[in-house]
Each structure stands twice: as C-alpha cells, then as structure tokens.
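On to chain A.
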Amino acid sequence: MNGKVAFKRPDSLTAKEFTYCPGCLHGVAHRLVAEVLDELKLTGQTIMVAPVGCSVFAYEFFDVDGTVAPHGRATAVATGIKRSLPDRVVFTYQGDGDLAAIGTAETIHTANRGEKITTIFINNAIYGMTGGQMAPTSLVGMKTTTSPYGRNADSEGYPIHVCELLQNLNGVAYLERVSLLTPKDIIAAKKGIKKAFTAQARGLGYSLIEIVSTCPTNWGLSPVESLEWAKQKMLPEFPLKVFIDKVGDVK
Partner candidate 1 sequence: MSLSGKKYHSTIISGFGGQGVMLIGQTLTYAAMTEKLHVTWIPSYGPEMRGGTANCTVVIDEEPIGSPVIDRPTDVIAMNIPSLLKFEKCILPGGTLLLNTSVIDREPTRTDIHVYRVNAGEIAGKIGNDKVANMVILGAFCGITGVLSLESVQHAMEKKLAGKKPELLEMNVRALQAGKIAIEGQ
Partner candidate 2 sequence: MADKTLLKGTEAMAEAALRAGCQVYFGYPITPQSELIEYMAKRMPEIGRTFLQAESEVAAVNMIYGAACTGTRVMTSTSSPGFSLMMEGVSYIAGAVLPAVFINVVRGGPGLGDIQPAQSDYFQGTKGGGHGDYRLIVLSPATIQEAVNMMFDAFDLADRYLNPVLIIADGLLGQMMEPVELPDFLMPDRMPNHDSWALRGKGTRKKHSVTSFDLDPLKLEEMNLANFEKYRKIQQKEVRYEEYLMDDAEVAFVAYGTMGRILKTTIRMAREAGIKAGMIRPITLWPFPEKPIQEAAKKVKMVMSVEMSMGQMVEDVRLAVSGKVPTPFYGRTGGVVPTPTEVFEALKREWEAIV
C-alpha cells in the first residue's frame, strides 16, 4: 500500500504526551508553535523559555533546547540568552499571571527594548496550576478562588489588556491577539505565530502573540461550554486584532 502521511506530530515536538487537562488548549498552542518552527526550519537553532504555571513542562514537550524561568521572568531570561547568542531564535511561552502580574515590568521593558525574541502569551483569565486564583486578566465579576464573590473592580481593578498596553512601544515589531476557539481562529492564530517568528528571524524587534484561551478545569465548565463562555465573555473584553505589523506579507 502506497500510504501518504496526512497528519503527524511536528518535528519540533517530542514524543512525550501532554500532561494538560482534558479540553485544555495548551496542546493546540504548542502544536501551532511547533508547526511554525518546522515550516520556518528553525528547530535546530531555537531555545525556548518555559514559565512557571501550567506550561512549566513546555520545555519537555518541545524538541528544542530549553529552560524554565522563575515566575514572571521569562523575557528577562530570554534576553540573557538572545544577547549571548544573537543569531539564535528565542521564544518565551507564558500565562497571564506570569506575564501580566508578576512579570509586568519584564514584559514591558523587554518589549520596549525591542528585544529580538518572541512571546506566546496564553490568556485564559485565571491561574491554572495553583488552582484557579484570580489573574490580572480575570473579568469583572468573575469568581475565582481568590475572588470568591466575583472580581470587584473597586478593589481588584479591571482586566489588564496587554496588547493595548504594548502597542505604544516602538520596540514591538509584531503584536496580535488571536484565539483558539474555532478551527478558523486556529488557522488565523498560526498565521500570527508565523509572523511573530518571522519578525524575530528578520531582526525587526519584539513580537508577541496573545492567545485568548480557556481553562475548563478552573472555570468549572466542560470543554465545549468553555469555548462558548470564552466567545461570549472573553472576546468582548479582549477583541481579536492585529495591533502592530512591521512584517508585511509572509508566504
């Protein structure tokens, strides 16, 4: 039988099985990044920085050199790597607590320096690994284990919009918010990720892709309900948009 491979694991992923919860979209995001690395033929020259959070094991799932940063410090670690080896491709993979709470200073200054690295930012409005606490991106009224009465804007403030904050910084070369909520969104997300890595490969500056995602486990919803909830609640707060594009058309 003369078979043709229709679908396979990207070369940039290891054979290790994902340890994420059922319905979690980290697996989809990982795959998209890996496919882009494969397609751009960057696997051998890439170094990744995993965060503290659910994706702390990401360095085991990607078949690239990698490390884990202290909580929030991924882009500082990535800066250290990139400045030591400027011809390598370096990316961070971070959640909302990591990137937009404890690591806010690092995020803003890495972007402002135009550090030639790429950040994949998973925004699911909650802390996953520590068990469903309030995130900087949690919606107003959202119940979490540390906002059991719902996030109250008076005392806890409002969800932080990372892309909207970063869009005024001149060092940013590519900035887009995407989602993984429908197949169409996933295709668009991959296109954005590819542009982000292209921005880095071309030395244009910092690139960040914010991915609006879900957390069925800590939201207390089924995977399908989670997708629906994200569409209804998250997207109005976090509209999908290209904020900065200094890359132009990419094949």
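A word on the picks: all candidates are chains of the complex that A comes from, given by their letters.
Note that in this section a contact is a pair of C-beta atoms (placed from the backbone, for glycine too) under 8 Å apart; a residue touches a chain by one contact, two chains touch by 3 or more; residues count from 1.
What you see is a predicted model; the values in this text were computed from it and never measured.
Engineer: Spot the contact partner of chain A in this complex among 1 or 2.
Structural biologist: The touching one is 2.
Engineer: Provide the residue numbers of chain A that touch candidate 2 in the complex, in ascending order.
Structural biologist: 14, 43-47, 49, 56, 59-60, 63-70, 73, 76-85, 88-89, 105-106, 109
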